[in-house]
Each structure stands twice: as structure tokens, then as C-alpha cells.
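Coming up: subunit A.
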Amino acid sequence: MDFDHGKPIYLQIIDYIKKQIITDKLKIGEKVPSQRELAQQLKVNPNTVQRAYREMEGMGLTETIRGQGTFIVERRELLRELQQEMANALLVSFIIEMQSLGYDDQEILGLVEKYQKDLKEEMK
Partner candidate 1 sequence: MKPSNGSILFSIYKKDLLSVKLESLLVLAAVFLGYLYFSYKILTGWPAPTILGITSTIFFIVMFVIFVGTFTSVSREWSNNTIYLIMSLPIGGKMIFLSKLLAVMTQLIVLGGATILIGSLLSSFFLGIDIITEAFGFLSSYQLLQVLIKGVILLFFGIIQIILIAFFSSMIGKLFKRFSWFITVITFIFTNIIIGRINGFLLNSFFNNERYAHLNEITVHNHHLFMESLPFNEFFLLQLALLLLFSTGLFFLTSAIYDKKVEL
Partner candidate 2 sequence: MIELKAVTKTFGSTTALDSISTTIPEGKIIGVLGPNGSGKSTLLKMLVGLNKPNYGTILIDGKKPSMDTKNFISYLPEIDYLYPWMTIQQAADFVKSFYEDWDENKYNELMKFLELQPSMVIKKISRGMRAKAKLLLSFSRNAKLILLDEPLSGIDVLTRDKIIETIIHDYRAGDQTILITTHEIREVEGILDEVIFIRQGQVALEGNVEELRCQRQASLVEIMKEVYSHETI
């Protein structure tokens, strides 16, 4: 895993798990790799993975069943929630970046529509 500097690795691990869920590589209710397995896969310190797992448990993203392992929670809305979370983050940073370039809200909306239309044209 390539690390974004500045952001704590354990948070990046949580992002990674979230992405796995969004891209359907990890399904709702599915078992996540053991801490050590994940540490080996991502080449990170098992302590860091442990911290990530603790956080995810605290967030309600995962639950641990004794003797069986750690699982993604069985919440159907989870996928949509995560999608929304990611989309929000993207939107926020997009709008802020565009604003820093000098575009106002009206211009930003206009540009978005324009590129959506262009994309549809290309697909045809």
C-alpha cells in the first residue's frame, strides 16, 4: 500500500476497507482478513492494523464475533452510507479546489453540466 503522507496510516487502512466495500470486493456481513493477514498484505505494522480494527469497531463499521473473527456489519444501508460519505468528501474538496481557482458557484454548476453532457456524447 502506498501511503499518503501526513494522514495516519491506521486511518488510511480504514479508508482501504471502506473502498473494498464500495467496490464490492468486501460484501456486507463478510469476514475481513485477520489483523495479521491484513498487516502482511499491506506491509504494515500489526499494531497499526490493530488500532484500525479498534476504530472500525468503534465506528460501527465492523463487529467481532468471538472465536470466529471480524466481520463487516450486516447493515444494508452501509453501502449507501459509505458511498454518500465518499461522494461528500469528493464534492467538498472539488468545490473548495474550484473556488480556489476563482470559479463561483454558478460557474461551477455550469461546468459540471457541460462535462456531463460531453461525456454522454462521447459514450454514444
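Per the selection procedure, all candidates are chains of the complex that A comes from, given by their letters.
Remarks
Keep this in mind: a residue touches a chain if its C-beta (ideal position, glycine included) is under 8 Å from a C-beta of that chain, and two chains touch if they have at least 3 such contacts; residues count from 1.
No experiment lies behind these values; they were computed from the predicted model shown.
Comparing candidates 1 or 2 against subunit A, the one that touches it in this complex is 2.
Subunit A makes touch with candidate 2 in their complex at residues 1, 3, 5-10, 36, 39-40, 42-48, 50.
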